[in-house]
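Take a look at this one; I'll ask things after.
Some chains omitted; the rest stay in position.
Chains here go by letter, A and B, matching the order in which they are written, and residues are numbered from 1 within each.
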Amino acid sequence: MKKPIRQSNKAGLPPGTLLHVGELKSNTSMVTVCGFGESIFWEKSTDNVEECRKILREAAPTLWVNIDGLAQVDLLQEISTFFNLHPLTIEDILNTSQRPKQEEYDHYSYFTCRALSLADSNGAIESEQVSLIIGNNYVLSISERETDIFTAKRKRLKMNKGAVRLKGADYLAYSLLDIIVDHYFVVLEKTGENLEDLEELILQKPTEIYLQTIHALKREMIAMRQAAWPLREAIIGLEQSNRVFVDPDVSLHLRDVYSHVVQIIDTIEIYREMLSGMLDIYLSSVNNKLNEVMKILTIFAAIFIPLTLISGIYGMNFKFMPELEWLYGYPFALGLMAATAIVLLGYFKRKRWL
Amino acid sequence: MKKPIRQSNKAGLPPGTLLHVGELKSNTSMVTVCGFGESIFWEKSTDNVEECRKILREAAPTLWVNIDGLAQVDLLQEISTFFNLHPLTIEDILNTSQRPKQEEYDHYSYFTCRALSLADSNGAIESEQVSLIIGNNYVLSISERETDIFTAKRKRLKMNKGAVRLKGADYLAYSLLDIIVDHYFVVLEKTGENLEDLEELILQKPTEIYLQTIHALKREMIAMRQAAWPLREAIIGLEQSNRVFVDPDVSLHLRDVYSHVVQIIDTIEIYREMLSGMLDIYLSSVNNKLNEVMKILTIFAAIFIPLTLISGIYGMNFKFMPELEWLYGYPFALGLMAATAIVLLGYFKRKRWL
């Protein structure tokens, strides 16, 4: 989530040029088409344009076309022609640094957002753009990576589980959205655990490395907020889109997803506040360490300098210094030093520096 | 109020799966049903599904069904079937990390919020999700813990105290809301006292422990604000819900609860500002302590180093040093040192360092 834009290579080209914009996250493209209804279910995959065309023509009450990977623009082109998509939609799908948004076209709703997932067990966040195109009896879902987060959904569809088979495209779209939003929670939970670990580490031993970690996490939280805020607006857009989401029950479900997104935004806010707190604790502990160092210096200097003075006094070369002649002059001097040191140590103890 | 989400275990399950989401705060479930009217009052409790079904069928002008503990999903299921609740409502009740919200269904209003209470006398805050379902002649109240905050209310109902017996479900719902909001004040007051204690402690002796306390309290305030803000919106939602709250007098009372919530939000804001102030005071006192340490070092060094120089001078081995031959050379040197020390002490006194 580091470089939010990589669009400049388009500056200078005419609007409407089909060109993948953004880092290419997969070298292949795979189309998976599911046709299903109350009693029908078939699923076919291909990366061949011709074959794709054939598959799309097969009949089914509801069609779910899923594309993984944006490498083969021709596949996307083929599907876009079949469903009669607006050129701007294709442009938006290919520009993988889009801001989440929802747009109403003549015969379909276009919805795009960032899907988050954990790249590894350390909590590194992987982000990809997922676009949904929701028509009357079809849903197109386009994601950037090869392995998509919708695979489990398809399995359940096949095994005739859940309500999707009975309902239409709008309910399918809702359940895909639900999967995306649920993955935000997975990511946030891992981040929350990392935050708690980091807090403990900082309290134990603050080093400059953590400062960078704090700021990296802060920026990640901002990026997540910038993904979640427009997602919220986009869901409102879907809810108000009267054409597609006519079923009041699906509307209720969408409202539920909406309230989850609001909860995500709240959590991000809490995490940001936690990070601010850690920053304060880090900075304050740097100051405390300085205090510690200064105390040690002060104790050393304050104890040894007076002793050195005593030794200096008895190192003076005056002719008439009675102590020098004493039999126990030397032990007396050492005792004087010890006594001075003890008094000073007591002073610092009382000041609670020791 | 630490982990606002624990929802990730649902990611991957189909929407609509009935599953308790969130930490389970009670191992049992207990249903208490009150039937009441102007002249009727009965109250029955059970944790058995069959028995529950029977009780629900008993007649009363108004029915108040209270569920404590979410352990037995089947009880909730039974009640939900009786009152014909939407599956999403049940899901929301079982997901105990909901954001406070109000939702209008066909024949009832769903309202959920966080109820706060003091866990112990130190001011530790316990938070549970309370859901209210408000129908035309019934109210369902669902809380997570075994001992609910509504017990006192039931006693009063039984003793025919208050206006509730005369009025219907909407007034009952209002008075439950009123109890929840009043508990916020209890919590805020305890927090306020803790804040004042903390402030005094920080002024007396700032240690790093307080920094963490400040940030823990800050986070608690954010969590409370995130509970109170949507509560405010949810109450607005109830007020505008024309179907249930038709009685203008109940509307007036709701408006009153609303203004209490706004006052709670104001108080949270003041507390946040107090915490910011404490943070400043803490950080500044760390700096002041450094100043203190440095002053002591400076005084010691600045006084003893010159004296050491004097002793060093009279420790030089020059052949011709008249002072060394003096009879009172040694006392003279000691006197010189004393005079130097006095002058320097005077200097630091004038600088108000002593």
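Keep this in mind: a residue touches a chain if its C-beta (ideal position, glycine included) is under 8 Å from a C-beta of that chain, and two chains touch if they have at least 3 such contacts.
This is a predicted model, so every value here is computed, not measured.
In this structure file the homo-oligomer totals 5 copies of one chain sequence, with 2 depicted.
Definition applied: only the chains that are shown with their structure count from here on.
We define each chain's centre as the mean of its Cα atoms; on that basis chain A and chain B are separated by 27 Å.
Looking at the complex, you find that chain A touches chain B at residues 152, 156, 161-164, 174-175, 178-179, 182-183, 185-186, 188-189, 192, 203, 252-253, 255-256, 259-260, 262-263, 266-267, 269-270, 273-274, 277, 280-281, 284-285, 287-288, 290-291, 294-295, 297-298, 301-302, 305-306, 308-309, 312-313, 315-322, 353.
Residue ranges on chain B touching chain A, taken from their complex, read 3-8, 10-12, 14-16, 86, 88, 91-92, 97-99, 101, 103, 105, 208, 211-212, 215, 218-219, 222-223, 226, 230, 279, 282-283, 286-287, 289-290, 293-294, 296-297, 300-301, 304-305, 307-308, 311-312, 314-317, 321, 323-330, 333-334, 337.
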